[in-house]
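Worksheet: one structure, shown below.
With one protein chain removed, the remaining protein chains of the complex are shown where they sit.
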Amino acid sequence: MRLLDIQNLEVGFDVYGGYLRVLNGVDFSMDEGEKVGLVGETGCGKTTTAKSVLNILPVPPARTTGGRIMFKGEDILTMKKNEIRRVHAQEISMIFQDPTAALNPVFTIGDQLMTAIRYSCFDEDLSRREVRDRAVQALREVRLPDAERILKNYPVQLSGGMRQRICIAMALATRSTLLIADEPTTSLDVTIQDQVLRLLGTLIREKDTSAILITHSLGLVREWTERVYVMYAGVMVETAGTQELFNNPLHPYTQGLMAAVPKLTGEGIAPGIEGRIPDYLNPPTGCRFHPRCPHVMDVCRKEKPSQFDCGEGHKTACFLYRE
Amino acid sequence: MHTAAQVASRSLGSRIWERVKRGWYTFSKNPLSIVGGFIVVVVFLLAVLAPYVSPYPEHAGNFVDFETASAPPSRAHLFGTDVFGRDILTRVFFGFRLSLIMGVVVIGLTAPVGVTLGLIAGYKKNTWVETLIMRITDIFVAVPPLILALSVAAILKPNIFNSMMAVSLMWWPWYCRMVYGIASSLKNEFYIQSAEVTGASTAHILFREIFPNCYGPIFTKVSLDMGWVILLASALSFVGLGAQPPTPDLGTMVADGGKYMPDQWWIAVFPAIAIMFVVFGFNILGDGIRDMLEVEKT
Partner (left out) sequence: MSFMNDVILSAQDLKKHFHTRQGVVRAADGVSFTIRERETLGLVGESGSGKSTVAYTIMGIYPATSGTLLFKGDDIGSASKKRSKPLKRDIQIVFQDPGSSLNPRRTIRQILELPLNVHKTVPKRDRLERVAKLMEMVELPFDYMYKAPPAIGGGERQMVAIARALATDPSFIVLDEPTSALDVSVQAKIINKLMELQRELGLTYLFITHDLSLMRNMASRVAIMYLGKICEIAPTAEFFSNPLHPYTQMLLSSIPVVSEQEEELKPKKIVSAGEIPSPVDIPPGCSFHLRCPRKMDICTRVDPRIVTLSEGHEVRCHLFPGASG
């Protein structure tokens, strides 16, 4: 049984002017122990997908109009409140993009960390001392020096990199089965980014946690994941093993993205992808990428492509690859 | 693709209408806001049209009819009559006039002054200008409002105009402080620095760049303040320092009617409910305005 299996998820938002059909049938699945990357640009729906998995979308204006999110065999969308709370506390953790916003500025690190631990381990009935010990242990695991002192600090006293490490500590201290990291290093400096990701990668391997790394950086995905999903306008357009994807990108969008990344070889930068992301109020018919696709065909305008199998776990939603 | 001239000529009117529609969408999300808006509109209309919609317009001035004095609510007098035989419903409508006028005048004076001083003080943070303005503000804030108003009113003749001056004096610092807070935090935004680097004048930066970012809090406060000013004015009238008889004023009516509680309860109770009604309306309208003016983040 797969750990997480999102089937044909459809989510939209009610706004001024109509209904934003953001997620248009998202398929995503992973097994336990896998490290999967989710790549896509701003507005493609990756955070919406992550928030759907955690069931933390603001319900008006968000509306889930179809699909299932099967976590360990149960549909998250139909779970009751107390079941979801259990899932949050013990099964799925999320690391958000901006560590400053994810930490409450008026509580100490110790308060927040210990609260997280207490919630996740409520069935273990730990004493205060035990909770504190686990908190210190968690901070040591993320290589924060002087863990005891940091417990007494407020978030504002620490640097961005340290704050993100604390968020990672919080996520991992809860011993969750699945870790979702949403652009965990975007707001950090480049060498700190490297440190933090290296740490995250190591810890995930040590604890054998399953993880989803959401990012718009192809370079990061290449170094840290085993399998990748590429997302565009609310649909998964391609998925493959990481090596395979970078050696052989099939979908025109993926190819466009790869070409647009500045290369260290100094060959100049490809012109990027024509057009702009679709207006979700009035999305394109058929394949949502067709207005920008250099290989567009007639059928692309009329029908929505399904995931076509291209061998070795490599699938892509593009009519160019229909058998 | 339109030419630039075509786009520019798309009338100002259609752009404003678009904004109004969008504003209404957010505003109407909360049904309470609509209730607030409705109340305010009703009060406003009653006030403006008082001479035409009140059943006994002449009762608003010098009128005496001891025959019908102190009559309880009836079909002829929905809110009853007071000790002079004047119809209370009529006097409440005319009372709204006074309340709204007071509110508009006081806020019309204090808001522009307070906002301008706040913009200047906030932008010129850490200079003598800021210190001067904010310390003066502090002085006015330190004096308890009612005492300040009473002192002013006691020195000057008790009438509507002077009570408006008294209220204004203690009201302006709050606008100043609020805008000061916003302006000083926006001072370091890139778009302000960009305007400075371009060489825009200080006036432009204050009123065209910073001020528009204060609309939300200012207009929300204006709406809430209408309620407070009306309440404060009523309090002043209650102690005899506002409108003088026979001018119908809600606060005076409550004060006068208080003597006759609980037997002729209607003389005090209806004006009191009217005050509550108006203040409540402006309060929830204020919430709706705040929702509407929040800057949308993508």
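Points worth noting:
By written order: A and B. Residues from 1 in each chain.
Methods note: a residue touches a chain if its C-beta (ideal position, glycine included) is under 8 Å from a C-beta of that chain, and two chains touch if they have at least 3 such contacts.
Quantities reported herein were computed from a predicted structural model and do not represent experimental measurements.
The absent chain, not drawn in this view, touches the displayed chains A, B throughout the complex.
The chain that is not drawn here is touched, among residues A:258, A:296 or A:320, by A:258. The residue from A:246, A:308 or A:321 that touches the chain not shown here is A:246. Checked against the full complex, the candidates A:268, A:294 or A:311 give a single residue touching the omitted chain, namely A:268.
Only one of A:126, A:277, A:297 or A:320 touches the chain withheld from this view, namely A:277. Within the entire complex, the positions of chain A that touch the omitted partner chain are 41-43, 159, 161-162, 189-192, 194-195, 198, 216-220, 222-223, 246, 256-258, 260-273, 276-277. Considering the complete assembly, chain B touches the hidden chain via residues 1-8, 10, 15, 189-201, 204, 208-209, 212-213, 215, 295-298.
We adopt the following convention: only the chains that are shown with their structure count from here on.
Distance between chain A and chain B, defined via averaged C-alpha coordinates, is recorded as 49 Å. The touching residues of chain A, counted against chain B in their complex, run 16. Those residues of chain B whose C-beta lies close enough to touch chain A in the complex are 22, 25-26.
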